[in-house]
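Mind looking over this structure? Questions follow.
Note that one protein chain is taken out, while the other chains of the complex remain in position.
Up next is chain A:
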């Protein structure tokens, strides 16, 4: 019992260490290095009133102006939003929404007049917004084949399992496969300016430059290169079930067709939250003198193809200008102002507490 940890190696009384290092510790004076003796020079910060309190004041003083700046900027952004879901009988799209059927080959059109109270300067961005649309559902998110979208011929013919149940129809591969592509937003929005003289002027909507450069040029590529004959390349595949046209007929411009169609790319970048907006068109500023969108009456013409009523979704059209910090969003400004004020206030409170109760002479009363 006594000798129970005895192991043969130790019989000669010289330990060959099996512990850390395994080297022979005996007869070996440890080296006198700062590292081994744990004397590395070090900065040893201590939380003192002298460091903490100024930090709070500085944070407060920095955050409040930033917050005010953000808030003001956000407020200067003009934004107009119109909900055209059409579940309200008074809505112009009510009929389209009610009569929606997947078999309709001809789209239902509804016309929504609206008024802009202010002129929109500079470039104006047109978004479509969806609500209660779970683009971030796990099964939805993974239901795509990035390899196919990147122009891989093998994946085109044999889409990934992840795309199920939208991977193939009658043993023919779907291109582009998956639930995301299948559910692509396909309402067409057109904008007309109702001139005070009675004519309706269509507004030029640019459909390129709405996707990220990396998506357009790296992530998405047509099979067989971007200049190939798309019809030929996509031979043998079928269009997604919900689509009216195959992917190679999304646009007439070969630079914006097939997988590199920007509407498609924008849709494929799934939103983080169930309420989201996606860039639809850009209204380029064309003339330095006149505002891009002068105040007045407008008409939004919608080709109503996209059903959202069944899951209580909402569809919106948004017109917005932007600033250096993006779109209209008061949250950041308010948050910065709040946090800045709280920091400043805390600084004051801590200063008072420290002054009244704080132990400023800590080292004097160490007793053992």
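Quick note on the criterion: a residue touches a chain if its C-beta (ideal position, glycine included) is under 8 Å from a C-beta of that chain, and two chains touch if they have at least 3 such contacts; residues count from 1.
Note that in this section contacts and distances are computed from a predicted model.
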Name under which UniProt lists the unshown chain, selected from "Mediator of RNA polymerase II transcription subunit 18", "Sodium/hydrogen exchanger", "Phospholipid-transporting ATPase" or "Lipoyltransferase 1": "Phospholipid-transporting ATPase"
Contacting the left-out chain in the complete assembly, out of A:169, A:238 or A:322: A:322
Of A:123, A:188 or A:341, the one touching the omitted chain in the full complex: A:123
Contact residue for the chain not shown (choose from A:224, A:294 or A:358): A:358
Touch criterion as defined above, residue of A:103, A:171, A:214 or A:252 at the omitted chain: A:214
Missing-chain contacts mapped onto chain A: 1-13, 15-22, 25-32, 36-38, 40-49, 52, 55-56, 59, 63, 66, 70, 123, 125, 127, 132-141, 143, 145-147, 149-150, 152, 160-161, 164-165, 179, 182-183, 209-215, 218-219, 266, 269-279, 282, 307, 310-312, 320, 322, 324-329, 331-332, 335-336, 339, 342-343, 346, 350, 353-354, 357-359, 362-363, 365-366, 368
